[in-house]
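Take this structure, written in structure tokens, and hold onto it; I'll ask about it next.
Every protein chain of the complex appears in place save one, which is left out.
Entry: chain A
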Amino acid sequence: MDKNEEKQREEEREQVVSPWEVSSSGKIDYDKLIDKFGCQRLDQSLVDRVQRLTGRPPHVFLRRGVFFAHRDLNDILDAYEKGEKFYLYTGRGPSSEALHLGHLVPFMFTNRYLQDAFKVPLVIQLTDDEKCMWKNLSVEESQRLARENAKDIIACGFDVTKTFIFSDFDYVGGAFYKNMVKVAKCVTYNKVVGIFGFTGEDHIGKVSFPPVQAVPSFPSSFPHLFSGKDHLRCLIPCAIDQDPYFRMTRDVAPRIGYHKPALIESSFFPALQGETGKMSASDPNSAIYVTDSAKAIKNKINKYAFSGGQESVELHRKLGANLEVDIPVKYLSFFLEDDAELEHIKKEYGAGGMLTGEVKQRLAKVLTELVERHQVARAAVTDEMVDAFMAVRPLPNMFD
């Protein structure tokens, strides 16, 4: 194979991962991504360390490698060991009303694990301005979507005494804006083009947006929460496609006298049809939505979930399933809490003892339980509750 052919092969396997596009001609190569972005693998020793420090079993997503990469997590843990607290920062771009399971992943991890295990506060940014600009929504519509999404986020179980949710349109100004300007001064136009791929045709709103997503990493952006705590560290759980924003932020932070935020990053939740991309809110059959009924969930899994099983029962019993591409097993590894059961399923299914139908049935049960629990919680979230979460108020018990 000569040099040219090799190069061609390389380019063909090109994958695109950015905050606005995730696609690949084959499976997403996460190792390559880690190399390209320059972050670190979250290995077992780190997971063990977290377990020791928090005194509780690590979350499913950590055990199964869903959250698989990080930046400076060790520094946060070092500080925590010495008694220094930190705060969490995560966010959502409210581009649609329909939230699917993939969207819930960072919130589930942040809430049911990080917030509980470390007992730290959380700020959640709703980037309604970003969606207004990128998706060409009206200001009112993006604000409305932000509030609707906030309800689903709250339904994940966040504690109002430790969580501050804000939308950019509401909150940008004051100390937040001051930090935005400080950050903006440190990033050249060329740099931002290099990181985000802007062209001369992109409007200036887009170009000046990155600081908005950067500054929640700095405690001084939230004087009502962290005044006097300028050296509070920040940990950002997010999907790996958000890494570019925070690479930029980490670059700028020391130059303006702040700690670099640490990151803990997750892989993409695969679409029902297979691993080649991430779920899209615009294709209803690529995902399980939090509004889906038990029937719809069962239907979608049965009809659209890409199966690694063989074409016929006989063949399947002989060869077993291809676990690499099988979506139901992948989904189970996200949401089936019982390690032993998952192992059993993988073993039996991989050997051909278990059939695709059974695996899909198990998955339907797990997802239905999850979604129904979410729906109950969602129904209890009122507009007043959203107001309370979004009110600019102190959180005196945030470290309890």
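As a convention for this text, a contact is a pair of C-beta atoms (placed from the backbone, for glycine too) under 8 Å apart; a residue touches a chain by one contact, two chains touch by 3 or more; residues count from 1.
To be clear about the criterion, contacts and distances are computed from a predicted model.
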Among "Sodium/hydrogen exchanger", "Acyl-CoA thioesterase 19", "Proteasome subunit alpha type" or "YbaK/aminoacyl-tRNA synthetase-associated domain-containing protein", find the name that the UniProt record gives to the complex chain excluded from display.
"YbaK/aminoacyl-tRNA synthetase-associated domain-containing protein"
Per the touch definition above, residue among A:V47, A:V160 or A:V325 touching the missing chain:
A:V160
Looking at A:T291, A:N322 or A:Q361, which residue reaches the missing chain?
A:T291
Note that chain A touches the absent chain at residues 112, 154, 157-161, 291, 293, 369, 372-373, 375-385, 387-389, 391, 393
